[in-house]
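With one protein chain withheld, the remaining protein chains of the complex are depicted in position.
Up next is chain A:
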Amino acid sequence: MALTQQDIDQEIAAERAAYGKRIADGAPVEHQPRRDYAPYRSSVLRHPKQPPVAIDVAQDPELVELFSPAFGERDITEIDNDLTRHHRGEPIGERITVSGRLLDRDGRPVRGQLVEIWQANSAGRYAHRREQHDAPLDPNFTGVGRTLTDDSGHYRFTTVQPGPYPWRNHVNAWRPAHIHFSVFGSAFTQRLVTQMYFPNDPLFPYDPILQSVTDDAARQRLIATYDHGLSVPEFSLGYHWDLVLDGPNATWIEEGR
């Protein structure tokens, strides 16, 4: 029998209740989704059953994972962070400016690191050949951007508002509009791939990927804030989104954590 939204809603509610019970029983807040999250069906065969093996980085400051690959000006071009300028013409859609800071768990900026983004066009279609959604492609939009963070950890992209799109997790499954982010920290342990959402999207409660983050406050951290100060007059609407990287880095050892 085809899986309906109602089936998924019930599973999402059950996962949420289970998390509520864990918290009530004194378990720690879960900032990250569990890899085993059945409402997102693709996770079923792709999550490890064994718990991860813990590595205490304080025992060995030489671990290569405590250092990060380096990226520099030659790995990007000047217009990589303006996705509206990658073709001859202007892409269709509402232009947006997305900006924020890349921080570590101590609130310190991550400087000079690579931020990569990709997204659907304004009609909700990816420029990917496996994409089957029949919304129109935009010949003036690829939907890929890169930049390096500046000395205060800031990044900035100009793009168009991505559209929501259907997928095949269940019948009538729709992803809320989002931009995919891939970022590096000062240590490889801080590597992060995630998705940024836009405020007040009515699709949030139906989406098992967003809901895989069962902690309410953690889920809110995936949603950008409309920022009028970032809006560019006569040009674009501004969204602010800061990222905080999890995972230890070398400074944890210096401070003896």
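Rule of thumb we're sticking to: contacts are C-beta pairs under 8 Å (C-beta built on N, C-alpha and C of every residue); 3 or more make two chains touch, one makes a residue touch a chain; residues count from 1.
Just so it is clear, contacts and distances are computed from a predicted model.
Peer 1: The chain that is not shown, which UniProt protein name from "Protocatechuate 3,4-dioxygenase subunit alpha", "Gluconate 2-dehydrogenase subunit 3 family protein", "Polar amino acid transport system ATP-binding protein" or "GMC family oxidoreductase" does it carry?
Peer 2: Hidden chain identified via UniProt as "Protocatechuate 3,4-dioxygenase subunit alpha".
Peer 1: Tell me which residue among A:L103, A:A135, A:L203 or A:L237 touches the hidden chain in the full complex.
Peer 2: A:L103
Peer 1: For the full complex, which residue in A:Y19, A:Y37, A:F157 or A:Y206 touches the chain that was left out?
Peer 2: A:Y37
Peer 1: With the full complex in mind, choose from A:I23, A:I92, A:V144 or A:L203 the residue touching the hidden chain.
Peer 2: Of all options in A:I23, A:I92, A:V144 or A:L203, contact with the hidden chain holds for A:V144.
Peer 1: If the missing chain were put back, which residues of chain A would it touch?
Peer 2: With respect to the unshown chain, the touching residues of chain A are 31-35, 37, 40, 42-50, 52-57, 59-65, 67, 69-80, 86, 100-101, 103, 105-108, 116-118, 120, 126-128, 130-131, 142-144, 180, 182, 188-189, 191-195, 209, 212-213, 217-225, 227, 240-248.
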